[in-house]
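Notes to accompany the following structure.
One protein chain is absent from this view; the other protein chains keep their places.
Right, chain A next:
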Amino acid sequence: MKPASFKYACPTSVQEAVGLLQHFGDDAKVLAGGQSLVPMMNGRLAQPDVLIDINQIAELRVLEVNGGLRIGAGVRQRTALESPDVQRVVPVIAEALRHVGHVGIRARGTVGGSIAHADPAAELPTIMLALDATMTVTGAGGQRTVPAEEFFRGVFTTAVEYDELLTGVHVAVPGPASRSAFVEVSRRRGDFALVGAAVSLELIDGAARRVRIALSGVADRPVLAHRAQEFLEGRDPHDPVVREEAGRLAAADLDPASDIHAPGSYRKKVSAVLVKRALSNAVNGE
């Protein structure tokens, strides 16, 4: 359980990091908080030739509210969780962050690291999908933005090219009619979720609008429950019958894989329950 040898670079700017990525190409791996990459390196499941440590890049640690919430990729999960800006502007992100590992993991783990790692069961990709967040990706040619729906491509796979760096995530400031919630089921506190559900909607005259429901742990990436979203549009989510049907529709199209933690059939069942629960929390917790 010791990592294989590697070369180590510690850039202090995004430009420098991108230069290194271009130079080393696929041989390099970006080291953010290291809470997923280093376990894989210790077990030699990952043996990168070069590590590009982005922990000394100050410009990645910016968290600001300026026409939206912008979280730099290098912001620690614990910093984001305890940020008054996050708690005031988009508290559901803090709700999701509470489920990320444990305090010792969140003290090092970064918001961008979790998103770029793209574990299908992870909380941050799921909440960002539900919030229709936009990722900022920087390469030699400059910055581009990628909506969450196009960002997650599969297990541990994102739209970030080998010579690009995820530099931040942007979430629109929710209006007063916005409601949201995040719930999950895991074997133990701090474990990856068996299933997680994130809900975001607007409540206008008792009717749900702009509904987004994202699920984790049920596919190779976080997925939107399209049929449940369409069903809820214009309906009253305070009504338990409506929530029941939304949960049923959300689970209906899923075909989750089985593993040692839970069979796919269980994950499917739990998906329906969690969608109901997230909807209930979103509209009854107001």
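To be clear about the criterion, a contact is a pair of C-beta atoms (placed from the backbone, for glycine too) under 8 Å apart; a residue touches a chain by one contact, two chains touch by 3 or more; residues count from 1.
One rule holds for everything that comes next: contacts and distances are computed from a predicted model.
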| item | value |
| --- | --- |
| Missing subunit (named according to UniProt) among the choices "(2Fe-2S)-binding protein", "Protocatechuate 3,4-dioxygenase subunit beta", "Carbohydrate ABC transporter membrane protein 2,CUT1 family" or "Clumping factor B" | "(2Fe-2S)-binding protein" |
| Hidden partner chain, touching residue among A:39, A:240 or A:263 | A:39 |
| Among A:12, A:143 or A:157, residue touching the chain not depicted | A:12 |
| Contacts of chain A with the absent chain, listed as residue ranges | 1-12, 16, 19-20, 23-24, 31, 34-35, 38-39, 42-43, 50-51, 53, 55, 78, 101-105, 107-108, 188-190 |
